[in-house]
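Inspection log for the structure reproduced underneath, given as structure tokens.
As you look at this complex, bear in mind that one protein chain is not there, while each of the others sits in place.
Chain IDs A, B, C, D and E follow the sequence of writing; residue 1 opens each chain.
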């Protein structure tokens, strides 16, 4: 997607220019992993015009393999992002209907070929929220991946402004999640996507209580025994400029609590969840026997994301490790 | 429409920001007339979101009455404009399918009410090129206007990248043009829209011969006797930065040749034809018995447009008159 | 007025460009009300040149009726605003002497015609601070409005750098306030303009105690029994980037305390009081029997103003209501 | 003066920011000379605020001695410059009334002290055009300079938008010019300031004939025998983006014709005359016995000015010499 | 190299920001070829820091394979580019001494591995101009390439500000050129690098006569019989904003003259020669039996380069073909 944001905290109605970047759920995970030196292929469909070309170039610079991207269709999805501050929330206006990916047909994707040499497949709940076509394609993909023994991860990623094609998430997502090995979500996804809710929670109150989400992850694993691990990111929204950030991870046996960071000010919070997912994938690949470290890496990585302009988490492993080891001082490195 | 242009002659693939303005054929005419102190209402349909609101604010600043704009639908049409220079042409990528206006239904427009107190109605060939719906709405509008004795003007405005809904211009436009009093076009519109072509012309050769277009305007009046006046703008394309600019006007009796200007460098050539149309409407209203002056005003006004950033011709009557009277020296006014 | 601000927290001496917007006390109130869909006319005097035209266009985009603006005089008033941060305060340099409005003569304003169809008239203490002419014009205006039964509101708005024409506020303002129905001020206006002071207050200490200002509003109503309601905004200045914000409202019977917001970071605090005034006018018109809601709307609206670039409070009613209902979380709306 | 220009060829009504520089007739000459390593003091009066400070810093960076600048008064003069292109002229809106220098009193300037160690004094016709005060101060200055044997140069510099205080240039300037040794003007100054006109000239026709101006400089020397040398710059205005540029110099005996340059595109033509004056001063000081070289240096220097953003001619002697020697090829220097 | 340019035609001394891109002779050729869908690897040495990383990302976005780039050394070479206009030339200040590539040792490059699967090797005269090390490395490279039967092309590329390490081009380049199959140069390279000069030529005169350069290419082939083809680009420098552009190609039998283009205005002329080289490589690969077409493609491609911001020729094959076929009209593509 093309993201268009008014510069310098302006409102959309004030803007005579838009900062432009290209990104989106899965792309954000892909770039973050490429940045951690994990080889990664990105699959989508983009229009055969300069805007599609610009998107490919944008992704390619970060080392993501873009050769599997299919060209065709009429347009690149767009979203307008008005960046909020203090008591004024950020605002997203989607203009993604009829995008090249939304109108893609299943036979465009030859999953056998796409999955050649692949060991991990990640998808998000945004994709099946766009169109029935995409929900079907997702299902084909997870089935094909499962059959090939590929690890499958999923970000539940509920978006209230999507799901406009006549289906509720509850009609689509459970079937898809059944093929997954790892699922993540934020504090409201489990509720909205899977109907599993933490007791007594109010996400607009500013604080968030990790304890309360233990029951959520436990219940997810109960209902989806195929899942090996479930993680929930925990965002305390004190204001648009000040959040707390943490996560919990559960593997059916142990409950792991990540560190809790205070992020003030937030430079760009879009892609926070995606950077957590990428951090968790990296963490699980790297700290195989140490889920606590895997989680800590994921939380630290995604904490840093909030300080990076754009959707992508452009931080190095070394920077994540430094924060993960406890240095939040922000002292100049020179 | 929202127009997105890379700044400073960058290509779309190079842009990390887009200059953003709102405009489009009829809007451009409306603003230009408002700028000449002609009261003007603008009718379209815009989405009920911040992007639609931004468009309304943008138009409103120039004194156009926006109260007749209908809100609804899903999106504002977008076009990407890559501004060329020298031997590199400008490039337009349309992303206007499924816009609020493209999906408008006829019953949204109560032409009786819209035309209350109106004496002149202007439309362009871009509108019926978008969808069958809009072609139908256009037909309703010109019929209603005709019935009320409103003067109707039309810019033939051929756009090869539109007309995607299964009809050729020749199937739609002639019927619409039959209701018009005044028509304008550029050197290729008559050919592409009405099938009337100047002999031996090659619009990419750089030069353009006004004489050759006499037969075109004569033939148009022959075929459309309802038309009182026809004008053709004459653009000599020496390069993307250097054009010549003139026009001819024919009223069935006399042929009027406008002055010919050399425009170098061109700051922004989009909206050139629209500014000619607005200049001609203003000229015809002001110089009732002097078609030569009306034409000269229109040519001078639209010549100046090429020096203004954006789609709109933000020049005053006084500035047009100064140029019309022959001062092309560009000497500092101080 | 034209406001010129160095971008990105630069100092005036560092600036090689200035961000430019048009605004000022009464204009800010007008735009805020137009934004809440209240029809509003703005009266002032602007020079007959491109700078005056730019000001009109700027106001017009927000839906304010600018047709009553008088053209003439030599210049638009200017102010330079250096935006501070943390321990460095913002700084205002006025360059408004001899502006078109400052040099306006009383006979330019035909109040009978200006007040046609008008039900509410708002003025601020800035206007009579500029010149004797303007103080006289103000007096004529409030007298005319009173006679026509128009509700009159006033923002006391003390500016120490004005009042240069030989009069003290205490010589001018009391006479003007006597014609008003509603008055607002901030924590120092009552003292500087009307000589009514809260006990033991130090506005540079960072905290501000609503209780202490009860005696102020009571005393104002005592001295100006014509006033139906008085409100005081309460700004706690912790730093240039961090304020608390609240207000009290008194109607002679009950004392209403608004919610207290923490604003961090402040994006642009200019126009905070004006947005409170507009919010209060809207609140009083909308919540006729519920002064607490009227006050809460005004405080929430003006709290949001601090997050908007420029002088104007470009927020919707819906956004104010969301904050007024307690959601300060700044969670992304998507 | 503070110069405020909309960026990127925008009109004033389109600008949401202004590029800001500080300059003005005499300052432009001063900086240009400092740039050629001539020690130079600049005398004016600036307000005691950040805007005045910014102006001083701006001048000081180029090596001009600013210590003789007097601080006081209320404001820095401002001018808005809309930069034209092609057939659209640049436009200047002055907002300089009541500036610190315009309101300066004669006794602020101790010419004995100011002229200590000074060998050359330059002033322009802009200064006495502003106020009677300044005309008087100018007269005092030239008298004092004359008495001390200082060479005096003057740029006639007619500005139609000034001279608003009730005097015509012809009532003030002749008396002042009588004290000068060297005078320059452009093609219209001699006419407007001294009433000496070239026969059959039309400055808006685009071309300009050096021959015709011979009679002008001869007549000036006839009427002002105190002048040792007179020069006229010759600007052919083909468009706002394309000028020809040359000059003639006359010393009462010989007539010198400068080279004629084609300037396309013009980057910034403001300060063209000032850069010629500075080039001529430098040339006369350097090529004492070679008036042709002095003139050629002045024409080449001021030709280059048109390619420099801002009022100041920021080119080195070496660059002027290269052009003066005939290399107009613009080949990359690397 | 990192290229730092003041924006908007400012001089280096005026700049408070620099536009930043990454490029350089061979990189420019590489990106241009990648843009024409030719697979291309780029070999250099870059520092192991964020600046080196930024350079890699910049190249990677255009599809160049960056995996063969060696990391190490202390710094990325920098050059400051002041973009000229009209009579003011562009100016380059090199700050490339001690760059990672300049200090590279020969044993860092394993040419056997680098040349695996490679069929064409291109190098430029800039590289051996930097240091003896690099001259040696170049020699090793061309020897290795020759041995493997790889086609070798070379751009003579004389840079007067380089060659500071004690050797003249004539001591180094002839030996290197002996291994080449194809060589190109501009109108002064043959003279400065190989000592072969066109008779009676003055490159600063603005015009350039293709005929005169026939003897140059003939003489080059005489002296370097290993060369199969030699091309000379012909730049007529009318001003910094206006050049003519053409080229000749000689294969020992036939002399081919390219079309001659008028480029006005020039947006960015850096990389012009590199884009010609890339166009020629593409042309020779594509039009194997049609050297005229190969040359025409190269000239048209590099003509377009002058309209593209930055060092790289970001144009598509289709765009080159359109110009090559004669359409220089710059008409909007829509």
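Annotations for the structure displayed:
Keep in mind that, in the parts below, a residue touches a chain if its C-beta (ideal position, glycine included) is under 8 Å from a C-beta of that chain, and two chains touch if they have at least 3 such contacts.
Every value quoted in this text rests on a predicted model; they were computed, and no experiment measured them.
Just so you know, the chain we are not showing touches A, C, D, E across the whole complex. Among C:10, C:146, C:212 or C:260, only C:10 touches the chain that is left out of the view.
Contact with the omitted chain, checked across E:75, E:88, E:229 or E:331, is made by E:75. By the touch definition given at the top, chain D reaches the unshown chain through residues 57-58, 60-63.
Along chain E, the points of touch with the absent chain fall at residues 4, 7, 11-13, 15-21, 49-51, 53-54, 57, 74-75, 78, 80, 82, 91, 93, 95, 97-98. Against the chain not displayed here, chain A makes contact via residues 7-8, 261-267, 303-304, 306-310, 314-315, 319, 323, 326-334.
Definition applied: only the chains that are shown with their structure count from here on.
Using the contact threshold fixed earlier, the set of chains in contact with both chain A and chain D is B, C, E. To find the repeat of A-E among B-C, B-D or C-D, check which pair has over half of the same contact pairs by residue number; it is B-C. Centre-to-centre separation of chain D and chain E, using mean CA positions: 44 Å. Put simply, the C-alpha centre of chain C and that of chain E have 62 angstrom between them.
With touch defined as above, residues shared between interfaces to two or more other chains in chain B number as follows: 7-8, 11, 13, 57, 91, 265. Chain contact topology: the protein chains form a pattern that is neither a line, a ring, a star nor a complete graph. This structure has the following touching chain pairs: A-B, A-C, A-E, B-C, B-D, B-E, C-D, D-E.
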